[in-house]
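All protein chains of the complex are present and in place, except for one that has been dropped.
Per-chain numbering from 1; labels A, B and C assigned in written order.
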Amino acid sequence: MIDMSVDIGGLRLKNPVLVSSGTFGFGREYSNFYDLNSLGGIAVKGITLKPRKGNKPPRIAETAAGILNSVGLENPGLYGFMEKELPFLKRYKVPIIANISGNTIEEYSIMAQELCNSVDAIELNVSCPNVKEGGIAFGTKPELIYQVTNAVKKRIGIPLIVKLSPNVTDISEMALAAEGAGADCISLINTMIGMKMDIENRKPYFDNVVAGLSGPAVKPIALRMVWQAAEKVNIPIIGMGGISTWRDAIEFIMAGAAAISIGTANFYNPYAPIEVLDGIRNYMEYSGLNKIEEIKINRGVKNYE
Amino acid sequence: MIDMSVDIGGLRLKNPVLVSSGTFGFGREYSNFYDLNSLGGIAVKGITLKPRKGNKPPRIAETAAGILNSVGLENPGLYGFMEKELPFLKRYKVPIIANISGNTIEEYSIMAQELCNSVDAIELNVSCPNVKEGGIAFGTKPELIYQVTNAVKKRIGIPLIVKLSPNVTDISEMALAAEGAGADCISLINTMIGMKMDIENRKPYFDNVVAGLSGPAVKPIALRMVWQAAEKVNIPIIGMGGISTWRDAIEFIMAGAAAISIGTANFYNPYAPIEVLDGIRNYMEYSGLNKIEEIKINRGVKNYE
Amino acid sequence: MEREICSIVSNDRVAKDIYKLVINSKSIIKEASAGQFLHIKPSLNYDPLLRRPISICKADSVKGHIMLLYRVCGKGTRLFGGLGQGDCLDIIGPLGKGFPILKDKKAAVIGGGIGIAPLLELCQNLNSPDIYMGFRDEVYFVDEFIKHSGAFFLYTEDGSRGSKGYPIEALARNISSYEVVYACGPKMMLSKVKELCEANSVECYLSMEERMGCGVGACLVCACESSEENYYKKVCVDGPVFNSREVKFDDRYER
Partner (left out) sequence: MEREICSIVSNDRVAKDIYKLVINSKSIIKEASAGQFLHIKPSLNYDPLLRRPISICKADSVKGHIMLLYRVCGKGTRLFGGLGQGDCLDIIGPLGKGFPILKDKKAAVIGGGIGIAPLLELCQNLNSPDIYMGFRDEVYFVDEFIKHSGAFFLYTEDGSRGSKGYPIEALARNISSYEVVYACGPKMMLSKVKELCEANSVECYLSMEERMGCGVGACLVCACESSEENYYKKVCVDGPVFNSREVKFDDRYER
């Protein structure tokens, strides 16, 4: 009997396939394609305390096997989300992960506290500039990750996921900071910082100059980071970054991910999460594995650093 | 009259198109396709003090729009290079850049000193583990970059290029360290650390587990880093990372690169450097620009960080 | 909204870089209406990565054929151009809000270049609207339109066919005779049509373009400046067809 369920830091998912924040709206859109209850969980579009209009278009550029996005956290704000979007998702039985972004630790804490009775887990997007620290991203300093994680953890009784930024020298240092501060789970990777020039108009293509790179192009980097983080922390990891097929998913689980999440692939293949899920199940059947955890490889005696 | 020449920290190149270390051997191979004198310069395969056998195969994997390589610095060693490879290149008038890797600052210094009468510039590959510092890569700590750059600079009378690693939180900090220590030029990016799993055999695909990612997939990241470094340093920058076409090259020069370098593209298009060069020239003609520096965009008043 | 693997009936070049593609459809065609679009995968590999939005040009539900008209201008459309009969395409659709069919109103339809694509199905559904069309030089597909038109005004930038200039000039002269105007084409043209119609209090629908990610409303990248200050519209689900009063053209489009 194959058991597809996984635990991500106290939250039991019926299968390891999630969908990533910002690539799945608030779930409505993809509910036209399949039953959302088939998913392991849904991380909704990133929420901020106040509504945000987001960045000026253009907001997307295609790169080689990837995309750059500059949405700028357009969202209806914490209360807009709770009133207008959450009720729809609540009609399903699928676990809801609220992805939150703040400019200060206080903002993160308020949002987490307000949300924690309505959702199944909180995901901290720490790729945001810390206004009090002169705009340096929370996710690039272990001390800041520690502080924000610790502050939020104290306020909530549901699992806390910290979503790490890949734009750092040493991902395991960041993973350890989150774990040390009480995170129940980490997710990685968020987008990589990239850029594109508008040659014709002799200026950066995006108004905001830099933008977030995602998609198959970043997969080798994401996989390496999951491997490195899994080497160091004991809390579960949600792996993501370019996952498009079940083979990609298996690579991440082998590397140590407890669950995986589909982001950009939703755009070119709306059925990607379902196909990945079926693929994992077939792989397990074919390989005679009964639990997702059995997919993880044994790192053995080799020092893999 | 279009002047394609550029200065990279005291070394004048007749055009801004270089070829990258490790992707062009010691020049012999591509001399079958075109006259090497057409190039702005050649960065030869990375050299170490002692000959190195390199890593066990497999050494390459194709990723989405990129490749992972794990050559492991196979090379004939400093003296093997000087005796067996350099004489061939010396038959050309093209500037030769010796790319060197060391385990200690001493090793870098010895190599630079031995080479500096035979080549036109030294490129320090700082993506190597510093044995004395417990194996942490030189290129991930500003202090280490400063020390190795400073030590080498004192020993040589030819331009010193420091090749930065992209696997860092803040590339401009690294660029500033190199500049502060006396580097005449910086080049970026080296490969990004990536990974692949061998699903069938349930183990990392590469014996060394991680490998270097290059090619079009990394271009948006490389371009962003050139932009960020150019914001901070005054020494010239050689931009590279996924450049395959003249449009890519123009993006890098617009972002602030004084010259650009072709790496992985040589593999799928041996004429890439020549085609990029022709493209840049046509672009300048079409746009009425006379000097390479004029391609650079004006960043204006906007705060682009 | 469905995903369907559609086989190609024909894919013919009709002018320089302009192709007419006819595909078989069983499910998408059932809901297809004028102004909606299909989101088509150009490659089975990851470069190009994203689907490409292409308007429904004509939907023949009897034969089960959807006709598309597209211009080859980049990586994705170049791959479309290389396809032939029997090849298959992975398509999501129909997507977006199409044109409201206001049969009882005196209508003008104005299109520029490849922007004529979504207008054919529209003209077929209206009662012989007057049609205004502009092209740079080579003219294509006008015969298909003339069949469904009242008056027909043809312009080319170089004057090689029809009148020299832009179709907006003729529309401006006749604007008072219309109750509704439908437009698709370059942003510059749309912005002028909007201005003209609003100045003359004529109801106006514009089909907008913006780069897309998902095509279904989930990613928020297809933002288009709305007349309400504090939020953007999504071209893929709020549009691509908008009442002109819903949208705004910023300076970026005036370049």
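We adopt the following convention: contacts are C-beta pairs under 8 Å (C-beta built on N, C-alpha and C of every residue); 3 or more make two chains touch, one makes a residue touch a chain.
Not measured: the values here are computed from a predicted model.
Touching the missing chain, out of B:Val17, B:Ala65 or B:Ala257, is residue B:Ala65.
Listed residues C:Lys16, C:Lys30 or C:Lys75: the one in touch with the omitted chain is C:Lys75.
Checked against the full complex, the candidates B:Pro159, B:Gly215, B:Pro236 or B:Gly256 give a single residue touching the omitted chain, namely B:Gly215.
Within the whole complex, the absent chain has one touching residue among A:Ala65, A:Ala230 or A:Ala272, and that is A:Ala65. Considering the full assembly, B:Glu74 is the residue among B:Asp7, B:Glu74, B:Asp278 or B:Glu293 that touches the omitted chain. Taking the complete complex into account, residues 64-65, 216 of subunit A touch the chain not shown.
Interface with the hidden chain, as seen from subunit B, comprises residues 22-25, 28-30, 32-33, 45, 51, 53-54, 56-62, 64-67, 69, 71, 74, 201, 215-217, 244, 264, 266-268, 270-271. Annotation for subunit C: contacts to the undisplayed chain at residues 43, 45-48, 75.
What we mean here is this: only the chains that are shown with their structure count from here on.
Under the contact definition, subunit A and subunit C share the contacting chains B. Using the mean of the Cα atoms as each chain's centre, the chain most removed from subunit B is C.
Computed from the mean C-alpha positions, the centre of subunit A lies at a distance of 33 Å from the centre of subunit B.
Residue positions 46-47 of subunit C are each in touch with at least two other chains. Residue positions 64-65, 216 of subunit B are each in touch with at least two other chains.
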